[in-house]
Structures are given as C-alpha cells and as structure tokens.
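As you look at this complex, bear in mind that one protein chain is not there, while each of the others sits in place.
Presenting chain A:
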Amino acid sequence: MAASMMSWRLSVSLRCGQSASFQQLDIFARVLAQPHLTQLHITRGARRTCKAAPWLSKRTVDHKLNEEVLTTESKEFLKNVAIERFKERMANSPLKDAPAERHQWTPKSLRTGVLAIKLGVIPQWTKDGHRFTCTLLQVLDNHVVRYIPPEEFSKYPSFKKKWRKNIFGSLVVGALSTDPFKFSKGYNNLCAKVGLPPKRKLTRFLVTPDAAVEPGTPLKATHFKVGDYVDCQAKTIGHGFQGVVKRWGFKGGPASHGTTKWHRRTGNIGGGRNKAAVWKGRKMPGHMGMEWRTLKALKIWRINTKYNVLYVMGQNVPGPVHCYVRVMDSRTLFRRKERIQRPPHMPTFYPEDVDEPLPEEIFDEEMFKFTEPSITFTDKKDK
C-alpha cells in the first residue's frame, strides 16, 4: 500500500513538471527494497505461454559436464543405485501409517481427477447396433504428490481471485515416474518427500477437504466407474498464425473472374455510419490452437483395468495423440440424480475395498461386447 502511494506521489510530481526531490527518491528506493510492502504483479507473457511460472523450482539439470566424465558403465551403475534408493523410499512413504479418515460422498464434494494420455480413437457399438466413436485415455503411473488444505491454499500466489476462499484445497497429481538424474534437486525432493520417484508431469486439481487423498497414493483408471460422466481438459493442436479462412471459416473471395489479391481476405471489419470503430471480439487473423480447452460430460463406456485405459465417448477430445489430458468428474449439472443414487469411489478407488479383484474389462450395460453373438432385431409385436 505504502509503495503504491509512494509511486503515485512520485508520478504526480513528475507529471507536474517538478523534479522529484532527492528525499522522495530515497524513500521510494527504500520502500522498494522491502518486498513485503510491494505488490508484485507477475505477468508471464501472452495467453499461450510455454514458460514455467517463476515460483516453481527449476525442473531439469544440464548434465553435459558429467557426461564427459562418466563412462557408460558408471552411468548405469548410478542409475541402478538411484532406482534402488527410490524403491527404499517407497517403503517409507506416508501410506505406511494408519490410513486417513474417509468420508461419504455428498453432491457438494469435489474429487480429484487423473492425468491421462490420449491414445487414439476407435469405433464401438451399442447393443441395438448403433455405432459411436470412443477416445482411449491411458492413466499411466499416476500418484498423488501433495495435498494443500483450503486455508493454506487460499494464501498461495497461484490462488485465483475467482475461486471462493477456504473451500477448495489443492491436490497435486504427478504422472510418469522418471529418471531422477535428469532433474534438479529441488524438483526431485517434491516427490521424494512422499516416497516417490520424480514425476515427468505435475498437475493440480481443486478438491474439497472431504475428498483429499493421502500423498503417495496411486491413482488408476478405476478411480472412475463405468457410466460416469467426465470432463476432459487438454491443450489443442497448434496451427500457428493463421488467416481468417482457416481460423474462423470465412468464405474468402472468388478464385477467378478477374479477382486480384482477394482470395482469402476478410472484407470489411468496421461498422458504418456512427459506429466508426472496430468492435471488440471481431474475428481476425491470429494465432490458432494450442489453447486449453475442456470437453464436458463425456460418458465412460468401458474400462480396461490391465492397461488402465478409459474408453470415453467422442472423437474430439482436445489435443493430438499422446498428449496429456486432465480427466475429472463432470462439474456440469448433467444426470445429477443418477450420480446421487450411484456415488463415486471416495476419495479414490482402493483395491482393499473389493473382495475379488476387478475383471480385466468392465463394460457399460448398453455396450456391445465382441464376445456376444451378432445383433438381431425382433418385431415389437412378437414380444
């Protein structure tokens, strides 16, 4: 506050044409030197930024020097030692202690999601012969890395203003265990605290405190039930800077009949008469794709428990094949009553809950299984 007041005063004095006195400048400098008095607004470039947030610890380490020194044998030896050490740590994970308290699911509770990888699209059929396409999402080596309770999380710099305070905690989920040699000490320690090898990708889900999962817990495809509806969030394929025809589907101009330099142009962009301006939101050329997009309320038709694959309705889950997809319970008000009747696993699926191990393939009731005989139709009158 003080800093902003000072800067305001300074700017006023400068604007009035007066030279800022030495005393004023000195105070300003002193205020700036005290970080708790200043409010830093961190901006990270454009909307589609590839840069990591500055408050995150640096991920990778440059090992070029070591590479020259170490022989291939010693490298392998070190790698094996690292793997063994991490396996020891796995034994010391917080899960060793008594399990955390578990709560009942309520319509207000928000569970964590998983970080899946998109595998591709295949056709499937329903029992009445209707064809539809499914996207396969593999939940590969997912673990809960950290849980931050709501009171603490609402003080974080990454906490967005639009979220209601003291309601949602943050749950960090990591996917794909990696070689700790490639990553920095700080990054490795994020996972090592909970007895895990470093994860290639981390993501954060908002959760309510009753749905908090203990760090170190593995998340599988069985986190969801068949018949659930999920939201899939991912980054779309980038197309770079594109014109108006590709980006917005404008018609462009004719190809011939004396047309010169008017084949793929946008035409008039301003209004007429009194408007005399280009209105906001006008569709224009620009960067296309590579943005976070969410596809909502997709049904899970089938789950493969061996490979941890979710068969999700639709062929338009954002992103290319092998992209990361955040899969979470649908927050739409879609099929709310069904959800209440059939609550999800809370906070996640534990194999200890079930007496018998789950079958390899779990199907939706309406779905055609390929081991069934061919579909035949009968007259309704016959029934």
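By our rule, a residue touches a chain if its C-beta (ideal position, glycine included) is under 8 Å from a C-beta of that chain, and two chains touch if they have at least 3 such contacts; residues count from 1.
The rule is short, and it goes like this: contacts and distances are computed from a predicted model.
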Per UniProt, the name of the complex member that is left out, chosen from "Pre-rRNA-processing protein", "Protein SDA1", "Large ribosomal subunit protein bL19m" or "Spt4/RpoE2 zinc finger domain-containing protein": "Large ribosomal subunit protein bL19m"
Which of A:Gly129, A:Gly271 or A:Pro343 contacts the chain that the document leaves out: A:Gly129
Which residue of A:Ala192, A:Val245, A:Met290 or A:Leu358 touches the chain not shown here: A:Met290
Option from A:Leu56, A:Ile340, A:Val354 or A:Ile375 whose C-beta touches the chain left out: A:Ile375
Contact footprint on chain A, counting only the chain that is left out: 50, 83, 86, 117, 119-120, 122-125, 129, 131, 136, 138, 140-141, 143, 176-179, 197, 200, 218, 234-235, 237-240, 290, 304, 307, 309, 319-324, 368-379
